[in-house]
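Only a single protein chain was left out; the remaining protein chains are all shown in position.
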Amino acid sequence: MDASRNAPEADDATRCLIENFIVDYAHMVDDDRLEEWPGYFTEACTYRIIDRASHAKGRSIGIMECSSRGMLLDRIKALREANVYEPHFYRHILSGIRIRGEKGGAWLVETSYAVVRTMQEGDISVFSSGKYVDEIVIENGRPLFRSRVIVCDSQRFDTLVVIPI
Amino acid sequence: MDASRNAPEADDATRCLIENFIVDYAHMVDDDRLEEWPGYFTEACTYRIIDRASHAKGRSIGIMECSSRGMLLDRIKALREANVYEPHFYRHILSGIRIRGEKGGAWLVETSYAVVRTMQEGDISVFSSGKYVDEIVIENGRPLFRSRVIVCDSQRFDTLVVIPI
Amino acid sequence: MDASRNAPEADDATRCLIENFIVDYAHMVDDDRLEEWPGYFTEACTYRIIDRASHAKGRSIGIMECSSRGMLLDRIKALREANVYEPHFYRHILSGIRIRGEKGGAWLVETSYAVVRTMQEGDISVFSSGKYVDEIVIENGRPLFRSRVIVCDSQRFDTLVVIPI
Amino acid sequence: MTDSAAARMAWQKEGYSRIPYGVYTDPEVYAEEQQKLFRGPVWSFVGMEQEIQEVGDYRTNYIGETPVIVVRDKDGDVQVMVNRCAHRGNLVCIAREGNASELTCVYHNWRYDLKGNLVNVAFGKGVGNVGGMPDDFDPAQFGLHRLRVETLHGLIFATFSDAALPLRDFLGADMWANLDRVLGRDMELLGTFKQYMPNNWKLYMENVRDSYHASILHMFQATFRINRLSMKGGIRLSDNGWHHISYSIAETDREEAQYNSKVLLSVKDGYLLSDPSLVASWREYDCGTTLAIQSTYPNFVVQQIYNSIALRLCLPKGPEECELMWWVLGSADDTAEQREARIKQSNMVGPGGLISMEDGVVGGWVQRGSKHDPDLTTIVEMGGRDVAPTEEGRATEVSIRGFWKGYRELMGV
Amino acid sequence: MTDSAAARMAWQKEGYSRIPYGVYTDPEVYAEEQQKLFRGPVWSFVGMEQEIQEVGDYRTNYIGETPVIVVRDKDGDVQVMVNRCAHRGNLVCIAREGNASELTCVYHNWRYDLKGNLVNVAFGKGVGNVGGMPDDFDPAQFGLHRLRVETLHGLIFATFSDAALPLRDFLGADMWANLDRVLGRDMELLGTFKQYMPNNWKLYMENVRDSYHASILHMFQATFRINRLSMKGGIRLSDNGWHHISYSIAETDREEAQYNSKVLLSVKDGYLLSDPSLVASWREYDCGTTLAIQSTYPNFVVQQIYNSIALRLCLPKGPEECELMWWVLGSADDTAEQREARIKQSNMVGPGGLISMEDGVVGGWVQRGSKHDPDLTTIVEMGGRDVAPTEEGRATEVSIRGFWKGYRELMGV
Partner (left out) sequence: MTDSAAARMAWQKEGYSRIPYGVYTDPEVYAEEQQKLFRGPVWSFVGMEQEIQEVGDYRTNYIGETPVIVVRDKDGDVQVMVNRCAHRGNLVCIAREGNASELTCVYHNWRYDLKGNLVNVAFGKGVGNVGGMPDDFDPAQFGLHRLRVETLHGLIFATFSDAALPLRDFLGADMWANLDRVLGRDMELLGTFKQYMPNNWKLYMENVRDSYHASILHMFQATFRINRLSMKGGIRLSDNGWHHISYSIAETDREEAQYNSKVLLSVKDGYLLSDPSLVASWREYDCGTTLAIQSTYPNFVVQQIYNSIALRLCLPKGPEECELMWWVLGSADDTAEQREARIKQSNMVGPGGLISMEDGVVGGWVQRGSKHDPDLTTIVEMGGRDVAPTEEGRATEVSIRGFWKGYRELMGV
């Protein structure tokens, strides 16, 4: 049975706030405004990228795991200053933002996504598809991710993952 | 002229109900909760997958045609117990849910979609794109598909179609 | 900092109007109702397709540039009567319609997109991804594009671009 | 044949029961097939007359990988021509289907009549006596490459080869008779679609001829306890063994009376179906044939499964891919009830076919399982090693051996 | 040449008017072209000086399929080097463009100066006298592979070959003169984009030289009744026939007065356009040349269509694919009105070009139409079988024959 059916509905304002928040995150990444990225999360947080099969098995290690805003900051600093890779962009296509309920003061939200990646030479491909499983808290009117788990449909990643999904 | 322009607008509550319904359908399939699938349709119903060119010509046969909830149940039972195929997942990306009007007590709704398919080995591809052409009735507050016609842009299907689109 | 954060929020009615307008544009193109296309723009207008890198450099020439509704009309007449190409369809997948503010009486709106192209033989591919950067005016209750700039993530275009993105 | 890649394969000295896996993957073998097999003395199906009813109606298709135009000329005859302009090789017809009074190449407007004759060369005489084609240019030498054509019950066949026997002799009496039986009346085109498969085209053609797998790979009927009328059946082959029919016939028995009627069979079986109307059928043929799968060399299939009638064409798309084109048919004088039954039965076949979807994927599994051992062979010895008709369909691979008999003869290996 | 795949093709004994389709598809022929043609005695365009104005500015590009670096060295000279580290083959420059004081390979920090000399090997002396390169290691032997470079009006050309004539002699007087005419002033880069095409690169280069198709394949002007000033024109070829210009010149006539002015031509024609300003143009060149398409061997194009000026480079990307790079230009002293006209005219060209979009797709149709008959040939005999200049552009394929003359000479077939 679909959990959402009997979930406590968020009011329109809250839903709008959450939807804009999730949408803005995608635009932020695709616009390469990555310095803003850590600001989307609470100080203590979870950012995890793990494939669907491993997630189902309850594996504790996927391909990325950050547990503090500091780690997110370090990721971006590394991306800007340390890591070597070929220039490329993501384009996040989101579908079906659904609020599934509330838990411990956070809204549980699920959103399907596909990320289209464009390399500098022009190659376009679907880099990843899957689902965002989020816990969103609202602190003085501003939503923040307490937890954002990216559950990828594929266990295979092409070349490397440096830009956050 | 775009039909939607002078269509009787559904009120916000109805639109929200319908949009969530269409979104939930996609999550249900992608989450592999297929036992819920027949429950999204009325007892007597239409579920059809047909390519755009054949649809335009008014061909009576596409690649799938169910006319009762029973047939939907049989499809899922076959998928679970009878059919042999390689494990794979869909990811439905929906775009532009638009209520076009009302007909015989059902809301006429059109939604563009792309289905990204991931095979167990990890291959990611755009499996199908097209448009959902729906007739949705609302029975005691619960929307149901009286008719869901999937009009695929391509007449070519890769390998097989076992998971409903 | 994300511009949208402190932008003057449009009221719900306006946002709904704008979202439907942008969605209808996509359905119109994908339904091949291209004769309606020029009607989505103001008499004097901008329709531009340019890649992301050139856009960032402020190049004045991309791959398409129309500055009047008349040019849009000529484009469609050419597409219907003059140009030779292989039949194909687009499927626009939109994501994250966001109103960024207002400027000179027009709403500034940004929307991410991916266009899936299907050729008559059945090949499906992601033809383009990027962002619509729009200026939308509302004339007696009807939204119109004063400017629609398509900023493509890729600088490479496959074969040709005849159907408007 | 020393320079033949196919001949280099690990064929057993004689016989047709051990097939080297290399023939499913080798690019040179594939290229040879295009010449020796698809352009050899065989008749290739290219479409239906219903698709080109009016003068000038055309559709494009492929023979092997060669693009062809199928068009109805001004005499009302069907012409089949290679879709390649004689000037500089452009496709003359771009669209999948259309209507044209002449065939005009868009590149430089060389114009061909509907029989493929070159009737005009743009600027052929130059402009103001400057330029144009040389005086010795002979338009008669530059028509489209036209193929031999024969039609039967709306089926259009073409061949590149002068050596091909007349269609009737090529097919032989039994094959001809089954086409008569299934299609010898006014048919209606109910639907078309295409299925792409990740395997060599021959793996699909073996699958079609492989009655051995039917009750094993496809579990739908067993799962829903669809116990059809007790059957007899078997395999019929053309004299040269190239073509085949595998069939079942409802035996005369206590259910006969009922099935004998022309009304829909009320379904006692399939009682595990939530909606048994899915499998409702009627006795469409007096002979009581309930199932007949026919394949004609090299890549054409005619299907009758109860009342589900379809044509299939398996097009090679490189050594490791192929595309299956489907034409689903009905009779022009179906009752509404019969038409509805055909539509429901169509759920059994095609890419989403409850019974047959596995045929779309198993070829790819064989491809992946065997491609790394090109010198090993299959063993196709169920029902013996010969090529002869039989009354038993389930326990024999005889019609697959027939396919390889034709293959070795045509490829000269 | 017995082991040359190109030589095995079905060439006519002599002449350039019958081209075997195999040269558009054969992988071995393609590989030979990379060596004999793209690394042969020709000058390849690799970019514009405007793109690398400052010392250390670089951009990457390709000669054939070989990646190259185009950089401005500390002397202000342009250097072109193969983008391959001498150590273990890594791309030295990853980004499409950038600025660097030295060229450093990210893999192990081998450092090269802007002339490609190896100036440092990380840990070359080892660590604490352990490891490092052998004593006989000679850095002078391990610089980047540097090519010969010549520039003209901001165009950068490079060659792998010592046998290539100086650029001026390679091009010849007529080709040189046209570059002077079109680009011999301060130019500004207005836009760049790329177009991917599903065909062999040579099919595009033939299309560029194919004045025969212009008024036929491209229907835009006819559809909108854009009757330009009465023209004369023709084809000019370099002495060896390798390079070409097809041109049109506005004849002196009653409209001349008006066109002679430097102001925008008020458009009497194109009256079917809803917005005729799309085709507004002005007489930019005193000679009255309205159109000049120039191609230099093997894959470079300079375009002047009224006031639309562009460079095109057609890069091979495997036997059946190629990529077209575009540089759209204006004059640095355009008036605002002129600049606007150039921008509007840019709608005529490129992947979305109202006039020329068909050039992006027709090559793929030829590829599909002809690939299955590698031993058949085109007939390129419009305007005769020779290679000589002519005053008639529409009814001749002479410059295509010139392309094949160069091809046979360079490939030795």
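By letter and in written order, the chains are A, B, C, D and E; residue numbering begins at 1 in each of them.
One rule holds in what follows: a contact is a pair of C-beta atoms (placed from the backbone, for glycine too) under 8 Å apart; a residue touches a chain by one contact, two chains touch by 3 or more.
Here the structure is a predicted model, which means the values were calculated and not measured.
Asks: Name every shown chain in contact with the chain that has been left out of the document.
Replies: A, B, D, E
Asks: Among the options E:Arg59, E:Arg84 or E:His218, which residue touches the chain absent from this view?
Replies: E:Arg84
Asks: Of E:Val127, E:Ala140, E:Ala163 or E:Ala336, which sits in contact with the chain we cannot see?
Replies: Of the candidates E:Val127, E:Ala140, E:Ala163 or E:Ala336, E:Val127 is in touch with the missing chain.
Asks: Can you name the residues of subunit B that touch the chain not displayed here?
Replies: Missing-chain contacts on subunit B: residues 84, 86-87, 120-122.
Asks: Against the chain that's been left off, what residues of subunit D make contact? List them.
Replies: 21, 206, 212-213, 216-217, 358, 362, 365-366, 368-370, 372-373, 376, 378-385, 390-392, 394-396
Asks: Determine and list the subunit E residues touching the chain excluded from the picture.
Replies: Residues 34, 64-67, 83-92, 94, 106-109, 122-123, 126-128, 130-134, 137, 142 of subunit E touch the chain absent from view.
In the analysis below, only the chains that are shown with their structure count from here on.
Asks: Going chain by chain, each one touching the next, work out the least steps from subunit A to subunit B.
Replies: Graph distance in the chain contact network comes out at 1.
Asks: Based on the averaged CA atom positions, which chain is farthest from subunit A?
Replies: D
Asks: Taking the mean of the C-alpha atoms as each chain's centre, how many Å separate subunit C from subunit E?
Replies: 31
Asks: Quick check: how many Å separate the C-alpha centres of subunit A and subunit E?
Replies: That pair's centroid distance is 44 Å.
Asks: Name the residues of subunit B that each touch 2 or more other chains.
Replies: Only 93, 95, 114, 125-126, 155-156 qualify.
Asks: Can you list the subunit D residues in contact with two or more other chains?
Replies: If we look for residues of subunit D contacting two or more partner chains, we find 94, 106, 194, 196.
Asks: Who touches whom among the chains?
Replies: Touch list across chains, by label: A-B, A-C, A-E, B-C, B-D, C-D, C-E, D-E.
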